[in-house]
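All protein chains but one are shown at their positions in the complex.
A and B label the chains in the order they appear, each numbered from 1.
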Amino acid sequence: MTEISIAAASTVTGADLPAARLGQRFGRLDLQSQLALLAVASLNVNFDGLPRDRTGICLAASAGSLSTDVNFWNGRHAVGGPSPTLFAYTLPSAAVGEVAIHFRLTGPNLCFVGDDKIILPEAADLLRRGEADACVCIYCDVVTADCSKIISLPPAAMARAFFLKNGGGGICTLPEFDRDMKALSAIIFQTKSAG
Amino acid sequence: MREPEVVIAGCGVISAVGCGVGPLRTALQNNASGLRASEKFSAPRFLSNIVGPAPRNPDDDNPAWFLAAEALQQARANAGRALATIPAEKTGLILSTTKANIEALERISAGRPCSETARRHLRADLLAADLAAAHGARGPVQTVSTACVSGLVAISQAAKTIQRGDADAVLVVGVDCLSEFVVAGFTALKALDPQGCRPFDQDRSGLSPGEAGAAVVLVRADLCAQPAIKVRAFGGSNDANHLTGPSRDGSGLAQAIRVALSAAKLNPSEIDFVHAHGTGTGYNDAMESLALKTVFGEACPPVSGAKGMLGHTLGAAGVIETICCVLAMENNFLPGTPRLSHAAEGTPPGLVREPRPAARLKNVLKLNTGFGGLNGALILSHD
Partner (left out) sequence: MQISTHELKSKIIESLKLQDITPEQIDDDAPLFGTGLGLDSIDALELVVLLEKEYGIVIKDIEEGRPAFRSVRTLADFIAVKRPQ
């Protein structure tokens, strides 16, 4: 079986956003899309060397798009009505769309609601099935204070990204047994600082 | 798709044309429309009050659960013989939804009564977990949310789960409900047709929201004794162009179709029928027509769309529209395109206006596209 390796990894939080320089329109994105985009940009992957239609995106969002949903709904009484821009982001796949647009990635997309355990196995499967040669993996944990009051999740503003590709030579190969992004991330960041 | 093969062993549905697969088949054969004016959306702050409501209690605080559970119950009953041989641990569930039980957010914000379960099901992954527990699925559970392509992605994910041996059967359920949230949102985007959607029509001017619960039971082919429709291949892509507007030239959708055809080892000429996404917006239908022209050239197979019948059911769309394809294939007819009056310039010449009998539909292509530039193409096959 061909090796699949993790070529890059990143973690970003809300505190990293003010320093982000991702274009004039970055402000229009919702918080989850901003964090997802920043996490992918922080991978420092050069997508130019890859066929764009063979690079996938696989994202999981702990709370779906509920923080933005709450934001949108809270603005429903505004003069002129609720924000059309916000409505466009009331989908967890909006973050996938923004990453695709920014990096011009036209390959297959997967987007889940729930924890991060699903991401790496599904992304690896895309590669093994030959549907993609590489995959941008993203986990978003975004829960605003307003949203936290409504659903039973603590406030959070974090995104983690991995870049998966066929072949070896990355930071580490994808272990068959342990697909926990958080645990992997800890190992990778340990490896990176040691190396 | 890889071996083993995966088939659809049973279906279940509740939508604007009623409860059950029988009423859906009847509606398809009669080119009926379930769209109607709704008091609930008649206030001036909504751009259109023409919607596709399902038969349910309008005061239910958890319509997502109700619609999903109803569809699952029907599908499991219809797949009874195949499912009976498969243990719960080898039965998975995949939920496809964009907004889960968004009704709860509206109630909580308005200070109206809202049960804990209704609130819990605001979170799509918890809705999926509870549906799995209630419907005998102790295998893998996934919650797919890829905008309006969710249903097709969920079906594809179910097939993959079975092919890699993580399950022998997967219950795929798609659900989305009519809500002020969604109608207000599409109003803000000015994407609703005040007269109700008219897919592929020259006077079309927007979509009509609909609600539905739709479920299909996918099983490993060798575990299904009766002949059944195969989930043959899926292709996905992203336009990488704009968040709410499709790529004008349809190239992203064309790419998804080509990926599906390649995975199915089929030529375009082997597709007998295309079931379109056809929302009724200016951009979508034009783009879809272009994509079909790109792939099929002048030899486009018959095409039709169901959103004039059901409305745009968002997370349920891919599943319920796949069921429309299954019904067409099982009953040898081509569905029409309800609410179409005058086809717009550039629409495929094979656009089917009224239903008609068809010779055996061996390979059918189902298309959906969604916000975020997502595209999906599913191929279903008869043996």
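Structure notes:
Here, a contact is a pair of C-beta atoms (placed from the backbone, for glycine too) under 8 Å apart; a residue touches a chain by one contact, two chains touch by 3 or more.
Nothing here was measured: the structure is a model prediction, and the numbers come from that model.
From the set A:85, A:148 or A:166, the residue in touch with the chain omitted from the display is A:85, counting the whole complex. Looking at B:112, B:190 or B:356, the residue that reaches the missing chain in the full complex is B:190. Only one of B:164, B:242 or B:382 touches the absent chain when the whole complex is considered: B:242. For chain A, the list of residues touching the undisplayed chain reads 21, 23-28, 78-81, 83-85, 88.
If you put the missing chain back, the residues of chain B touching it would be 188-190, 242-245.
By definition in this document, only the chains that are shown with their structure count from here on.
Chain centres here are Cα averages; for chain A and chain B they lie 25 Å apart. Chain A contributes residues 52-53, 57, 61, 63-66, 69-70, 72-74, 76, 81-84, 87-94, 96-98, 100-101, 103-115, 118, 122, 125, 129, 131, 150-153 to its touches with chain B in the complex. Residues 2, 45, 98-100, 102, 105-106, 108-109, 119-120, 122-125, 128, 142-147, 153, 157, 160, 164, 181, 184-190, 235-244, 252, 255, 259, 370-374 of chain B are the ones that touch chain A when the two sit in their complex.
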